[in-house]
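Complex shown without one protein chain; remaining protein chains in place.
On to chain A.
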Amino acid sequence: MTAAPRVALFATCFNDTMWPDTPRATVSLLERLGVTVEFPMAQTCCGQMFTNTGYVDEAVPLVRAFVDVFGSYDAVVAPSGSCTGSVREQHQWIAERSGDSGLAREVEQLTPRVHELSEYLVDVLGVVDVGAYFPHRVTYHPTCHSLRMLRVGDRPQQLLRAVRGIDLVELPSATECCGFGGTFAMKNADISVAMGSDKARHIRETGAEVVVAGDNSCLAHIGGLLDRQRAGVRSLHLAQILASTEEDPA
């Protein structure tokens, strides 16, 4: 038996500040699976909001801080497809663009060790059945960045299918964007809402009690619409369903 795996949790600023239940669930899930979790206090944000809005200069110090905070860990896990995507697909470019070749090298070394939660569970730990219990009708929305940036494929569905008691129903037009898109949700609010309303309609059509996804940013948008429509559908992050047990239900 090798030593227990050790990971650094990158909670992401958004989860840390607005959706603490998600990183909490990530911690309890990983600890339940025998992983030693550390939370480096100096962490803040991957800089995605800045980068994707065009404020790339503003993201440079955050890229540097990310490398400083997480550079010494063998594995970094984040309960967010889009923040992991930003680290893996954008940090290199941001570092190069800033002209700091030393930083670019450090980024290059670190980013392959940064995993989105479902990737870490399935690929690194090699588990699909995480021992969760969640007796509800659930539909899964694959967020664009986990699907088309990280290419997590059906890892989240594999994990969900193994949850005891779950009634996992397919979401129509699942791979269509929900319309969140970061500051797109504000800058092109009308189109964002039109896209989100179609997503919400498809979710309602499934009759699911819960919509699950790997990104709380998209879920805030989808959940905000469902909430406004009084649809009675809860939105939950994947980590929370996977952490859920009979003793400690989500």
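Criterion: a residue touches a chain if its C-beta (ideal position, glycine included) is under 8 Å from a C-beta of that chain, and two chains touch if they have at least 3 such contacts; residues count from 1.
Criterion: contacts and distances are computed from a predicted model.
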item	value
Protein name, per the UniProt record, of whichever chain is missing from view ("Iron-sulfur cluster-binding protein", "Cytochrome b561 bacterial/Ni-hydrogenase domain-containing protein", "Ferredoxin, 2Fe-2S" or "Calcineurin-like phosphoesterase")	"Iron-sulfur cluster-binding protein"
Absent-chain contact - pick from A:52, A:158 or A:245	A:52
Touch with the omitted chain, as defined above, among A:8, A:29, A:62 or A:132	A:62
Which residue of A:107, A:195, A:210 or A:241 touches the chain not shown here	A:195
Sole residue of A:115, A:155, A:221 or A:237 that reaches the chain not shown, by the stated touch rule	A:221
Interface residues of chain A (partner: the chain not displayed)	11, 13, 15-21, 23-24, 27, 39, 41-45, 47, 49-59, 61-62, 65, 89-90, 93, 97, 144-145, 147-149, 175-177, 179-197, 220-221, 223-225, 227-228
